[in-house]
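Yeah, one chain of the complex is gone here, protein chain that is, but the others are all in their spots.
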Amino acid sequence: MNQNRREFLRKAGLGALAGLGAAAGLFPAFALENTDLSVFSDKPVEGKVRWGMLIDTRKCLGDCTECIVRCHHDHNVPDFGKSKSEVKWIWKSEYEEAFPTASAQFQSPEVEHRRFLTLCNHCAEPPCTKACPTEATFRRWDGIVSMDYHRCIGCRFCMAACPYGSRSFNWEDPRPHVKELSNTYPTRMRGVAEKCNFCSERLVKNELPACVESCPQKALTFGDLNDTNSELRKLLAANQTMQRKPELGTLPSVFYII
Amino acid sequence: MNKFNQFLVALVAGVAVFVAVGFFLIAGHRGSASLTAADVVAQTPAAVGKGAPVDSAKCIMPVDYMRAHHMQVLDKWRKDSVRKGTRTFVNPEGAHFDKSLNTCMGCHGSNPMFCFMCHEYANVKPTCWNCHLSPMEVPQ
Partner (left out) sequence: MIEKALKGGRGYWTWIAFLLVVIGFGVTAYIRQLTLGLGVTGMGRDISWGVYIAQFTFLVGVAASAVMLVLPYYLHHQKAFSKIVIVGEFLAVSAALMCMLFILADMGRPDRVLNVMLYPSPHSMVFWDVMVLNGYLFLNLISGWAVLGAERKGVPPASWVKALIYISIPWAFSIHTVTAFLFAGLPGRHLWLTAVLAPRFLASAFAAGTSILILLTFILKRVANFDAGSEARTKLAVLGSYAGLANFFFLGTEFFTAFYSNIPSHMHTMQYLYFGLEGHAPLVPWMWLSLIIGLVSVGMLLSPPLRRKSGALVAACIGMVVSIWIDKGVGLVIGGFTPTPLEQIVDYMPTSTEITVTLGIWCIGMLVLTLLLKTAITVKQQA
């Protein structure tokens, strides 16, 4: 290549870069669509509320699945009929599955056969949000570990990071596998992760989570862990409770009375 | 021409190209969507005062603005309500709205073809209804 031409191209390139910088400065609208509608009055206080749940497993007995059915219906959770693609927000586990590191030798046969409700723990130190490369999953102002389905890239790092198996992935298009579409919550698209959202769509309307409301035995208590006067905190103070895998330092917001 | 002059010519040429491109982009944008939020504020009468009902018979913004910007509004509303928790939208007239697709569907859901007519005509294929229930699917 001709030496002069090369020089010229190099300088023109520099000039073009400088021009780009100048243009962005001169025309702010060039970089940003002029649709700023921000008139906020209701910004929530970060960390004021921390939603939590207490499950009294002494009341949650037998083969009752009211809460699971209700939750999975309300949130349009698909049923693929096979464990490989399974999506679940709340389900029942054996003691050894739910509390593998709190296993007790010579456990009472009743507890050994009891089934324990398991769901997302909405950890105060969630490993899943740390692993997420796009902040598609994030800890909200009220302690709920939330999902932004519009941003998720489907890398499944959150699934590898969650020590509770609380996250599911849409391996196939979920829509055809939702038995009865509910208009209380959207469905999901193929290729994103999902999980329990502590019914944030109901909390906004001042309603309790669907699982809590639907429990015929009133075994689930929902409330603000930061409010010392809440029913939840009173129950936690009055009873010996457990969290799942506490040794991992995730600080789950879901507590159990065994 | 010495090297410094060459450099100056190249710099001016580069700046000129970008100023021109920027100008046409902005001019083109102004031309196609004649109203922006600022224009709307200037055209409408001053706000009547706060406390208007959340459910309003009127749309959140004038029709022209919504036609051009509904996608940005929806995207911003989604970010605000899902990620920030700031759910209340106050329009220039002072009316309050919940930042939710349900607010839109409260009125527009009554015409199941509302979204589709225009999107079909313009041949745009937004992916909203892959997840959200479209007005045609909502159990009436």
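A and B are the chain letters, set down in written order, and residue numbers restart from 1 in every chain.
Note that a residue touches a chain if its C-beta (ideal position, glycine included) is under 8 Å from a C-beta of that chain, and two chains touch if they have at least 3 such contacts.
Remember, predicted model here, so these are calculated numbers, not experimental data.
What are the shown chains in contact with the chain that isn't displayed?
Spelled out, the missing chain touches these shown chains: A.
In the complete assembly, which of A:Met53, A:Leu117 or A:Cys132 touches the absent chain?
A:Cys132
Return the single residue from A:Arg190, A:Lys218 or A:Lys234 that touches the missing chain.
Reading the full complex, the residue touching the unseen chain is A:Arg190.
For subunit A, enumerate the residues touching the unshown chain of the complex.
83-87, 93, 96-98, 100-101, 118, 127, 130-136, 151-157, 159-165, 168-173, 189-193, 245, 248-250
One rule holds for everything that comes next: only the chains that are shown with their structure count from here on.
Would you mind writing out the residues of subunit B in touch with subunit A in their complex?
3, 6-7, 10-19, 21-22, 25-26, 29, 36-38, 69, 72-73, 76, 78, 80, 82-90, 127, 130-133, 137-139
Spell out the residues on subunit A that touch subunit B in their complex, using ranges where they run on.
Residues in contact with subunit B: 7-8, 11-20, 22-23, 26-27, 29-30, 33-37, 39-44, 138, 140-142, 146, 148-150, 175, 181, 183, 186-189, 204.
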